[in-house]
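Apart from one protein chain that is not included, each protein chain of the complex appears where it belongs.
As written, the chains take the letters A and B, and residue 1 is the first residue of each chain.
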Amino acid sequence: MKKSRHQIWQPVLITLIYTGILLIPVTLFADTATPLSTFKGMAGTIKIAGGTAHIPVMKEAAQRIMKTNPDFRITIAGGGSGVGIKQVGEGLVDIGNSGRTPTDEEIAKYGLKLFKWAVDGVGIVVNPENPVKKLNRQQVKDIFAGKITNWKALSGPDRPINVYTRDESSGTRSVFWKKALEKGDIIGSANFVVSNGAMKTAIANDPYAIGYVSVGHIDKSVSPVAFDGVIPTFETVKNGTYPIARGIYSNTKGEPGPLTRQFIDYLFTPEGQAMIAQKGFVPVR
Amino acid sequence: MERTIERLLFFAAITSAGLTLLIFIFMVILGLPLIGEGRFFSLLTTPWSPSHDLFGIYPMIIGTLSIAFLAMRFSVPLSMGCSVLVTLYADSTLSRFLSGLIRLMTGIPTVIYGFTGIFLIVPFIRQIFQNGSGMCILSASLLLAVLIAPTMILFFTDSFNRVPAAYTLAVDALGGTRAQKLFYVILPHSIRGILSGMVLALGRAMGDTLIALMIAGNAVAVPTSVLDSARTLTAHIALVIAADFDSIEFRTLFACGIVLYGFTTLLILIIRGLSTEKEEVP
Partner (left out) sequence: MKAATIEKLTAVYAWTCGILLVGIVGGILGYLFYRGWPGMNLSLIFGDTSPVAAILLRQPVFNGLFPAIFGTLVLVLLSVSIAVPLGIAAGIYLAEYAGQKARHIFGMIFDILAGIPSIVIGLFGFSVAVFLHHHFSDRIQPCLLISALSLAFLVLPYLIRTTQVAIEDIPRHTRITGTALGASPLQNIIHVLIPHSLGGILSGVVLAVGRCAEDTAVIMLTGVVASAGVPRSLMGGYEALPFYIYYISAQYTNEAELTSGFSACIILILLCASLFGMAFWIRRRISARLLYRH
């Protein structure tokens, strides 16, 4: 049957109308922004992602800022230091948090600008019921490598040691691996958890667990283990006696836009630094 | 106008079908560098250890298969028993109530099972076996079995009910017991339906992410016992998604995707093969 022009255009027209109707919610909801300048495009919104250790501070800061400026919107995601650096470098977020110093390659590749607002330690933790309270470096390396497998070898209960570790993107993990384990192996049968918070929960729920977590996160639910005689606490990280320490960074791609700048500046104000200390991190000022 | 609507509807069908293929194509394109370097097949057999430059997903394949098959081992007998109860041994009110309950169960989200599993099953397993953290294949399989049971029960019950009344009534007329009806008439007649239900449940078990992610421990080593922590292909995708997306690490996710896509397609083809062999004659 010969098709008239009429019959060919009709389906096209109807499809266009259909798609048009679908796009109405888009226009209702979309940002009224242009893709031109980075900061104008995100008017009123700051996206933060990256290190999980930073999250309590980020959330508190966001809450304070949003309470006084209701038009500000701050979204916070985790993912680990690797994710933070990658996403800020790709322009997916405004601030990428990392719990380790970005490497020179990362800085060069993305044009990162670093803002270090605290110093934190990475402490080894066990369940509060566990009698083992101190370990030396060799013992730590052997436990994580799987050479020591039972707590009784450390004068603990006669039970297998359950090792918990973090994913590769984690800054906490990479600092622990470099400074505590001296790049030693971590046993393949270790349980993986996805953030500092998750590590704490896992250790708190398993009496025979051992893992590592940001010192700022340590609270009564887990028990810190002295490393070569030094207990990881706020004080020992502050005066430098605890060796496994790292800077807490918020990174941006190039110079931060005005909103982002405002957020980062807040972290360096006396009020901001007091809040950081209250959350368990050692402020830089 | 007629033709227009038909064209539109056809367009809808084609788009939907195209999407399915598009998903596969995307996986392949993004995983292409892996295939190009000829690493794809080696990925399926090597272990995962990025610090040693090993990006194999073999442990994850073993993890997925162990958890899924163990879950089936728990779930199939349970589901079979429940279907038998619903169709044969329960009276009609109880039977309808149970059916409704089971239908409702299919709506329980996996994240709920995962959440309660962490607080109920994990410590329980840890206590009983005095070994390991409780986050292991066994715990995950138990929960997964409960997850897939309702769907399987509905499937089995459906197959049992399709057996022509002529046959089941004949057994009654001959004075047979319900067990005899089950073993000599119902089961042989519904074999195809039963197998389809099992394959569907297996697919669901292999494709589940949350239970394995929250309960199985996510270790990277190949598990050697059911009390070992393991990682499934699905949990692996959820965990590594955070990594750098130009790296080899990330590209292995597409290998995982292709493997999962392949497994489920295979299962679906098996089901279709089973069900098109003989059509029911009412």
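Keep in mind that, in the parts below, contacts are C-beta pairs under 8 Å (C-beta built on N, C-alpha and C of every residue); 3 or more make two chains touch, one makes a residue touch a chain.
All values reported here derive from a predicted model rather than from experimental measurement.
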| item | value |
| --- | --- |
| Residue touching the undisplayed chain, where the options are B:15, B:45 or B:130 | B:15 |
| Residue of B:27, B:57, B:138 or B:154 in touch with the missing chain, whole complex considered | B:27 |
| Option from B:45, B:130, B:180 or B:224 whose C-beta touches the chain left out | B:180 |
| Hidden-chain contact residue, picked from the options A:149, A:201, A:241 or A:262 | A:201 |
| Interface with the unshown chain - residue positions in chain A | 18, 22, 25-26, 29-31, 35, 41, 45, 47, 49, 52, 55-56, 59, 62-63, 66-67, 70, 73-78, 90-92, 193-195, 197-198, 200-202, 219 |
| In chain B, positions touching the absent partner | 1-2, 5-6, 8-13, 15-17, 19-23, 26-27, 30, 77-82, 84-86, 88-90, 98, 100-116, 118-120, 146, 149, 153, 177-180, 182, 200, 203, 206-210, 214, 234, 237-238, 241, 245, 253-254, 257, 260-261, 264-265, 267-269, 271-272 |
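By our rule, only the chains that are shown with their structure count from here on.
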| item | value |
| --- | --- |
| Centroid distance [mean C-alpha coordinates] between chain B and chain A, Å | 33 |
| Footprint of chain B on chain A - complex, ascending | 7, 10-11, 14-15, 79-80, 82-83, 86, 159-160, 162, 164, 167-169, 187-194, 202, 205-206, 208-209 |
| Chain B residues within the chain A interface of the complex | 1, 3-4, 7-8, 11, 47, 49-51, 59, 118, 122-123, 126, 130-135, 217-223, 228-229, 231, 239-240, 242-245, 249 |
